[in-house]
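Note that this complex is displayed minus one protein chain, with the remaining chains in position.
Labels run A, B and C following the written order; every chain starts at residue 1.
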Amino acid sequence: MARSRDALDDPGRAEAFSDGVFAIAITLIVLEIGVPHVESDQSLWSALGKQWPSYAAYVVSFLVIGIVWANHHTLFSYIARVDRTLLFLNLLILLTVALIPWPTSLVADYLDTGGSQAKVAVAVYSMVNVAMAATFSLFWWYVVRRAPHLLHDDVDRAAASASLHRFSLGLLVYPLTVLLAFVVPIATMAVHGVIAVYYAFNQLSIPRSGAAPAEETA
Amino acid sequence: MARSRDALDDPGRAEAFSDGVFAIAITLIVLEIGVPHVESDQSLWSALGKQWPSYAAYVVSFLVIGIVWANHHTLFSYIARVDRTLLFLNLLILLTVALIPWPTSLVADYLDTGGSQAKVAVAVYSMVNVAMAATFSLFWWYVVRRAPHLLHDDVDRAAASASLHRFSLGLLVYPLTVLLAFVVPIATMAVHGVIAVYYAFNQLSIPRSGAAPAEETA
Amino acid sequence: MARSRDALDDPGRAEAFSDGVFAIAITLIVLEIGVPHVESDQSLWSALGKQWPSYAAYVVSFLVIGIVWANHHTLFSYIARVDRTLLFLNLLILLTVALIPWPTSLVADYLDTGGSQAKVAVAVYSMVNVAMAATFSLFWWYVVRRAPHLLHDDVDRAAASASLHRFSLGLLVYPLTVLLAFVVPIATMAVHGVIAVYYAFNQLSIPRSGAAPAEETA
Partner (left out) sequence: MARSRDALDDPGRAEAFSDGVFAIAITLIVLEIGVPHVESDQSLWSALGKQWPSYAAYVVSFLVIGIVWANHHTLFSYIARVDRTLLFLNLLILLTVALIPWPTSLVADYLDTGGSQAKVAVAVYSMVNVAMAATFSLFWWYVVRRAPHLLHDDVDRAAASASLHRFSLGLLVYPLTVLLAFVVPIATMAVHGVIAVYYAFNQLSIPRSGAAPAEETA
């Protein structure tokens, strides 16, 4: 009756692999914070201070990836088994997550240029977030509309289906940050940070039947 | 009866280690996408657009590693225990997988050069894929022909043995991409992407006896 | 009764994700040790010797992250379930841990400059350690004072609450290393190493009721 841990439809290894990608992407972004080169008569404090876009980009991207990880965790908590389509859609999510160190570097390099380059950099940053939101929506749409048998038995099907609207909301909000980037690029980065923190405390929650508090987990 | 989790022939830790290598390799390829350096009067959009080979190489390599991970997962799902030879052959697979960020960088740098250099870069990319396919074939050949006792008891031995032909097919197809690289390098990269997506939905499947659907996995 | 491995309040995945970030951060610091470029008539030994700040920074940061990982492990061993606030506070801990490769590079580049730059570099290094200690204290304060129901049932509540004082002690000691950096920067790095080793053998320990020795762990 009990199948091996390696069963093809077990979400465990897909989740562990995803966790690895999230953990690596979130840790790689530190590489964009460079060490300034100053001459022996120059102030290192001053040179470090000029790097503020790097620190800002690091904090925002760290929060974004961290909270996206938590959301990914939440989605997988509703999933009892995976099929090949779902594995592929999960791979598309990871493709956008693993990309984030790149727009982070872009923002770190151009946020303080003042001109159109800062706007372009932040717009690209926002576009990667749009792509990430889109892959998440596609993933969840597939589960609740096309393959609800992949959900745990105790997950309320109707509520799961209804939760898609919340994702659609995200698909409206994120494109706005692309537009906002062309108006106030620095503030747009702050908005990304705020959205991340908001999602940290307002994650997707779907009613489950008969789940008792767990003391021990295997 | 139950042995400790750390039993020497337990495939679990080998699989977890492999997953780590796959997750890191797939996340490291983003490092090849550089941030263009433009003067304050130059267009960042334009500079970003010129980097298209980097984006293409990123997407293709991400799909390749992601699908190879899924195939690796599938192969291990048939394996109940490992011996030292298998651990070593698995290490050879990982050696080729972890190498992929390098030909990816090579392609990113030379794909738009037009001349023979693009051809060489894509040919090297294809050769690494050949090496990866070869190590996978060697691994699977060893399991089904030399050490079938490593398979789960419910795996159909005859079907497992027959599945080797499919791998042999891969060993015919991949070398063709090396040749194709010298004719149409850019299209060859697209072919690598298409092969990856094809394998995503057509993974190796071997009949197993008496496996019931699993609701919960430990 | 038994819930799935993916239960939302299960600390397991948060812990695994944290472990990933710790493991990656600790392994990334090696990237700051550069390979010196010497002409064919120059001594490689001599050039390698001049890189001593890189080796020192590597060893100290490796010990710091390694012992912080062990402390994180210890804290989580008292926690039976997580809520969203705790996940967020854990993310703040990881934000400071994943940052460490950066001040490590800074120290590696400036520790042997002798002047004020070495002091600034080590002061920044110490400040990141202060931030790390602060996020740990915030995390533990939240658990024992605001959400003690997240603790395992066998953990002594009074002892857990009292353990906060020890964390407060850390918040007094680490800021002193910032000041010390302006006096004896090199010795301050040694102090960071000594503090790490001290904590390796004097981790937080809270009485638990009725815990029998475990032979096998799942």
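What we mean here is this: a residue touches a chain if its C-beta (ideal position, glycine included) is under 8 Å from a C-beta of that chain, and two chains touch if they have at least 3 such contacts.
Everything numeric in this text was worked out from a predicted model, so none of it was measured.
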Given B:Pro53, B:Pro101 or B:Gly170, the one touching the chain that is not displayed: B:Pro101
Contact set of subunit B toward the excluded chain (per top definition): 1-13, 16-17, 20-21, 23-25, 28, 31, 80-81, 84-85, 87-88, 91, 94-95, 98-99, 101-102, 105-106, 109-110, 113, 115-117, 120-121, 124, 152-153, 218
Residues of subunit C in contact with the chain not shown: 11-12, 15-16, 19-20, 22-24, 26-31, 33, 35, 37-38, 40, 43-45, 48, 58-59, 62-63, 66-67, 69-70, 73-74, 76-80, 152, 197, 200-201, 203, 211-218
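Methods note: only the chains that are shown with their structure count from here on.
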Same vs different contact residues, subunit A with subunit B, by half of numbers used: different
Copy-to-copy rotation for subunit B and subunit C - C-alpha atoms, rounded to a multiple of 5°: 180
Whole-Å gap separating subunit A and subunit B, where each centre is the average of the chain's CA atoms: 24
Intercentroid distance (Cα basis), subunit C paired with subunit B, Å: 35
For subunit C, residues that touch 2 or more chains besides their own: 2, 4-5, 24, 218
